[in-house]
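In this view, the complex is presented without one of its protein chains, the others remaining in place.
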Amino acid sequence: MNTFGQKIKVTVFGQSHATAIGVVVDGLEANFPIDEQKLQSFVDRRAPGKNAFSTSRKEADKVKIVSGLYNGKTCGAPICAIIENGDQHSKDYSELEAKMRPSHADYPANVKFDGNFDVRGGGQFSGRLTAPICVAGAIIMQMLEQKGVYIGAHILSIGEIEDDRFDNMCNSCDYIKTASDKDFPVLNDKKGEMMKEKILEAKNNLDSVGGSIECMITGLEAGIGEPMFDGLENVIAHSVFAIPAVKGIEFGAGFEVSKRYGSQNNDEYTYDENGRVRTLSNNAGGICAGMSTSMPINFDVCIKPTPSIARCQKTVNIKTGKNDVLEIKGRHDPCIVQRAVPCIEAAAAIAIAQFLL
Amino acid sequence: MNTFGQKIKVTVFGQSHATAIGVVVDGLEANFPIDEQKLQSFVDRRAPGKNAFSTSRKEADKVKIVSGLYNGKTCGAPICAIIENGDQHSKDYSELEAKMRPSHADYPANVKFDGNFDVRGGGQFSGRLTAPICVAGAIIMQMLEQKGVYIGAHILSIGEIEDDRFDNMCNSCDYIKTASDKDFPVLNDKKGEMMKEKILEAKNNLDSVGGSIECMITGLEAGIGEPMFDGLENVIAHSVFAIPAVKGIEFGAGFEVSKRYGSQNNDEYTYDENGRVRTLSNNAGGICAGMSTSMPINFDVCIKPTPSIARCQKTVNIKTGKNDVLEIKGRHDPCIVQRAVPCIEAAAAIAIAQFLL
Amino acid sequence: MNTFGQKIKVTVFGQSHATAIGVVVDGLEANFPIDEQKLQSFVDRRAPGKNAFSTSRKEADKVKIVSGLYNGKTCGAPICAIIENGDQHSKDYSELEAKMRPSHADYPANVKFDGNFDVRGGGQFSGRLTAPICVAGAIIMQMLEQKGVYIGAHILSIGEIEDDRFDNMCNSCDYIKTASDKDFPVLNDKKGEMMKEKILEAKNNLDSVGGSIECMITGLEAGIGEPMFDGLENVIAHSVFAIPAVKGIEFGAGFEVSKRYGSQNNDEYTYDENGRVRTLSNNAGGICAGMSTSMPINFDVCIKPTPSIARCQKTVNIKTGKNDVLEIKGRHDPCIVQRAVPCIEAAAAIAIAQFLL
Partner (left out) sequence: MNTFGQKIKVTVFGQSHATAIGVVVDGLEANFPIDEQKLQSFVDRRAPGKNAFSTSRKEADKVKIVSGLYNGKTCGAPICAIIENGDQHSKDYSELEAKMRPSHADYPANVKFDGNFDVRGGGQFSGRLTAPICVAGAIIMQMLEQKGVYIGAHILSIGEIEDDRFDNMCNSCDYIKTASDKDFPVLNDKKGEMMKEKILEAKNNLDSVGGSIECMITGLEAGIGEPMFDGLENVIAHSVFAIPAVKGIEFGAGFEVSKRYGSQNNDEYTYDENGRVRTLSNNAGGICAGMSTSMPINFDVCIKPTPSIARCQKTVNIKTGKNDVLEIKGRHDPCIVQRAVPCIEAAAAIAIAQFLL
């Protein structure tokens, strides 16, 4: 459901057009100072309306902490943070209640919720609900960073255009933040320009385009992760699929391993100059048998193209019980990959918190 | 840890060389007849020693149900099933306690468990622990099949050699079992022969080879799956990463979506001749927003090459604190993909059980 | 922590002097109309300031539903409800940060939360946090009542003065609501007057007084409850101890059974005139082996006297590290038993929801 985690529990609530959306984070240690400005800046990274590459809808997304702080520090009570939904236009939603948008939650949600699915703006399935995930992730990342654990992500590809990859042997915390702070979070800005063109091309064609994201986590000591069902891969994957549009995840060399020989894929061990154990390669993405190896954790996710496109699409009309056609109106993201980058960082942080906080 | 699930709890125990390995399955409805012969046959699909493509070690893997049945039917008590470990050779494990096998659990496990990791045969991280998962999966699949839900998988690739794909528009329960019953579970037997050659080539080179598996689930009605953190993708991924060597999972078109336009990737809806809602394509792998769309659920996983290879490898010696080399002795699987096929089916069944049983 | 339940998850947040307190209720079925007026009325039952028997502090406790409704009905999204904390006087809390109030959370909370416990008004340990529990309980009770399950409670005793007991053989839903709707919820109003005198006596002596509450649940069919760790008694007890000041719980004849013979305590079965199974007595409080027997569920809890009393008390001063004395100022409840009655009903509802919703 909408709660994740055993040790650090993250509970998300709200719908796109409800009074507010928000999150409760429980289980955090007390006496930790929360930098609210830094928190807001993180959440702003996913905000729309910043440029031509995302929806022109403006959302202030001002985070308001309702509980859990005392003297500016965590006090052991759960943190509840709320983002109020601005005044939404009172639209006519009758068409969307009848005609199911292809590749959206609409049809399965209508079946599941017995016809009373909140269709306004996508309801609880709106990408807007990733804002509370970012809030939770931003709080947790402040704590993780104090323990020396850093999380960064960047756009790995848009359509066929690929960014450079992270150097997965590099444990530097600054390095993995390189892309995070950019408006368009790529490592190679030239590739970034090409990606932007690709997005505008899709937009001009009343279409959308998919992509992928690479995420890396540094600073985890060896031996973090529980056996079998609660390994790092299990828990990260569980968390990351909460971000809508994610359709796949692969760790380290990922699907490439299916084509390899063991002698190519094994990561041999060595003591480094400081007597610390490292591997000579990092095909495992820092995880063996669900546990950290001491190398950076590294995974990719793929993001499907936004299903909301302005083209005419075939669909069913559940009011008439007949086949129908639909043109989705309004402003949409021609690509959500760039906005999903902080969401993936946040989902990773929520997962890692289960092991470290 | 070693328990998975909220509604149906699966708890796995044992180490490769402990007295036994086994599983407890709790939360099953009562009064359901268990076909123990069918259960044993399913578990036998992962057994080694059947041919030249897997390890020559023979394991009887006789499943013994210790509790949970009355009059041959479930009685509401948890089912506990045990597989006794045969007499293991009393080997000298001192080398393995010192030299960490690359890409195995050894090093992180030693750190995590404070030096008392059961190294014999891989301990709790042995692939042998997938046998209890198969037991749990086989029990659950008997129940799911009675509800019309069928699960099948096949080898999708070994090295560069690819099998045909499932027709992901086909909801037939017989169809998805085609490969499952074969000794070498592929759809296209010619490709299967090429794969076997690939495996033998790796074996002859003292090497191993990776691959991938496709799994499909039919018969799920629309609207199954919980929002956000407990969608089908979250829960299936969580469960499937419990199978050692899985390094990635993708649903439907998977990573391919990153290269697509929305107009190519969206699955348009239609009423079929029986008035049921279907989609005209199934790029979503049967899942939108974490919920089933009524189409077959479809996912791929990649399996890394077995890390146990007979070649000399560099590693660290944690007893001497120095770099060292290691030649792993004994009999190993040159490829575990074919043996992992029923394990993936079982892990999928355990995940689906959380929503349906 | 602050989340309870597997099927229906109730997450409480807030501190007495935070911006707000509130609750998230997740897992509720969709399409159920919520009567917000009825919800507010339930919450008002625990409100203070209604008469001389509770604190004179007025709290509006207006419940504001932030998410989870669409067209006035549940829509499958989690319900989040908030109660804003009124403008709290900016008091000087330095004395309470130093001197630990006896039998309050202060001392253990200071140890647990590393010195940053929100001491204002009791922080997260304030009795005020039972308001969100009442909100959750009230929502759930509306759903339970539609399934024929009713929950009622009354003051069983204040000091030595005892109310009549419920007739635990009576399955009538009206009957168990008799006391709930009264301002001073007792079955026998004469006893109620004596109790009020007792409370005023304590108040006049700058003291407080304890009491007990009886709760009954009707309409549960036989066989509800899970074996061993998740029986009705386990789960109800777990939930009810969330209400501060509860120090004990007993089901049916309770501690009285310790003095009985089996022949006195056993509840013999019979078919009633409608062919339904009933018992001839209900010493079990409607629960055998953790499961409902079809008879009313019945339990008592004891409530300790409010620890906040105006008398001078010995305590430790953690700033000086020396023994000290403390006079607690401000307005306090001389007795909280009457205000706890709806809280116990709510906690029972939250427990029962795990089995029925």
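Note that the chains are named A, B and C in the order they appear, and that numbering of residues resets to 1 at the start of each chain.
Criterion: a residue touches a chain if its C-beta (ideal position, glycine included) is under 8 Å from a C-beta of that chain, and two chains touch if they have at least 3 such contacts.
Given the structure is predicted, the values throughout are model-derived calculations rather than measurements.
Participant: Given that one chain is not shown, which residue among B:Pro102, B:Gly123 or B:Gly210 touches it?
Facilitator: B:Gly123
Participant: Can you list where chain A touches the absent chain?
Facilitator: The list for chain A reads 6, 76-77, 227.
Participant: So which bits of chain C touch the chain we can't see?
Facilitator: 1-4, 12, 100, 102-105, 107-113, 124-125, 129, 157-160, 202, 205, 207-212, 221-231, 233-235, 237-239, 241-242, 244, 246-271, 275, 277, 279-280, 283-285, 288-294, 300, 302-309, 311, 313-316, 321-323
Participant: Using the touch rule from the top, list residues of chain B that touch the missing partner.
Facilitator: 1-3, 9, 11-15, 18-22, 24, 26-27, 29-31, 64-71, 73-80, 82, 109, 112-118, 120, 123-124
Everything that follows uses one rule, which is that only the chains that are shown with their structure count from here on.
Participant: Centroid from C-alpha atoms only, then distance chain A to chain B, rounded to Å. What do you get?
Facilitator: Centre separation, chain A to chain B: 27 Å.
Participant: What whole-number Å value describes the gap between the mean CA coordinates of chain B and chain C?
Facilitator: 46
Participant: Give me the residues of chain C that touch two or more other chains.
Facilitator: Answer for chain C, listing residues that touch two or more other chains: 76-77.
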